[in-house]
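Dropping the structure in here first, questions after.
Only one protein chain is missing from this complex, and each of the others stays in its spot.
Then we have chain A:
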Amino acid sequence: MITRKRLAAGVGALLAALTAGIAFPVAAAAGEPVGGSTPQVDLVLDVSGSMRTADIDGGTRMAAAKRAFNEVLDATPEEVQLGIRTLGADYPGNDRKTGCKDTAQLYPVSTLDRTEAKTAVATLSPTGWTPIGPALLKAAGDFAAGDGSKRIVLITDGEDTCAPLDPCEVAREISAKGVGLTIDTLGLVPSTKLSKQLSCIAEATGGTYTSVEHTDELTDKVNQLVDRAADPVVTPVATEGTDTCSTAPTLKSGLYTDREEFTQQRWYRVDVKPGQELRTSVSVAADRAVNPSYGVLLRAVTVHGREIVRGEAAGNGRTDVISSGLRYPKPESDEDDAPAETVCLQVTNSFSAGTGVKTTPGLPLELTVDVVDGPSKASDVASFGLGRGWWLLGVLILAGFVAGLLWGWVSRWRVAVWRTN
């Protein structure tokens, strides 16, 4: 959850509206072009012939989907731009080639007109094929440019009937093209094969897969996904690391994304001034079937190739991501205006592709960079060098007692000496 300072934004919006004398939409007042960071959601609904099957709460799958859509359209938050795309809605024939092109935009991704969208949904009736791959490709093109979160919600009851185009690979490719695109999938009364395909699509983009057997489950889940899209999140900046430090891009504090192929290494550079601390973390996502043992290594290296510090992580089993991080506090310098040091960051991963898995595009890589003030150096293990515990008390008492005795004897001896003289 990311908190927003709504009040400040509201005041800003009010001021902007007053000075300009125009009523802005809030997004515009936030200093961004319309559609800039507005969350966009595209609902992709399967309207293939199999949606006629009556096995969800006694009604047909289509009826359940329509009812769910009506409720979702009512509950969609104002700031979300919502669109609807269908697949298999128009071509009832048997020609595979035509059937596999059958996807259409029912309602464009835009500020929602509820009545219009609902009317459009009401006209749907189960018809044709299930071209999931082509529909996803088209859906990716439905979004307006902008850096807000983009979410495709795919609702289907049958696996793709348009091989050889693997919808999983399609999903990976469209997520590699755009930044911040997620595909969530919902399977209506799914078979094992459908579960497998839909979870593959979801994992390819960091989305979720849910199997649905009741109308209210469908409504809840789609609402949840639309709400999730409305949550403001930091959009990463795309960057491209190189294979040596000397040509690497220089990064400032922020969140970055890149792609890294299997066995590839990526280099980045960060400038750190004396007295500052570099904090960086990297996560490499497994967006396809990978072998069960994997790891990631992040090294901070000087320009001369000496390793300063490293972060490493390894794991095995099912995972979405493997991550590690490091800190590098650069000591204060005695000189005034000492130059910033260039730290090279090297990222390598030890993922290996499962059999028959395409190795391009590379695995999604996320990099956070923070350059902050350095920590105060510890001069002792204990806080301020203070002591604690019964041993400390014992030693202090003993030392005090011995000191007292000595002092007493010394003063007695002195008195005695003084008296005898």
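Operating definition for what follows: a residue touches a chain if its C-beta (ideal position, glycine included) is under 8 Å from a C-beta of that chain, and two chains touch if they have at least 3 such contacts; residues count from 1.
In this text, contacts and distances are computed from a predicted model.
**Q** Can you pick, from "Secreted protein", "Peptide/nickel transport system permease protein", "NADH-quinone oxidoreductase subunit L" or "Sulfurtransferase complex subunit TusB", the UniProt name of the chain not shown?
**A** "Secreted protein"
**Q** Among A:123, A:355 or A:383, exactly one should touch the missing chain; which is it?
**A** A:383
**Q** Out of A:120, A:233 or A:297, which residue would touch the omitted chain in the full complex?
**A** The one listed residue touching the chain not shown is A:233.
**Q** Identify the residue among A:42, A:217, A:260 or A:341 that touches the chain left out of the display.
**A** A:217
**Q** Contact with the hidden chain only, please: which chain A residues?
**A** 1-6, 8-9, 11-12, 15-16, 29-31, 187, 190, 192, 195-196, 198-199, 206-211, 217, 220, 224, 227-228, 231-234, 236, 253-255, 277, 279-283, 309, 311, 313, 315, 317-321, 323-329, 366, 368-389, 392-393, 396-409, 411-412, 415-416, 419
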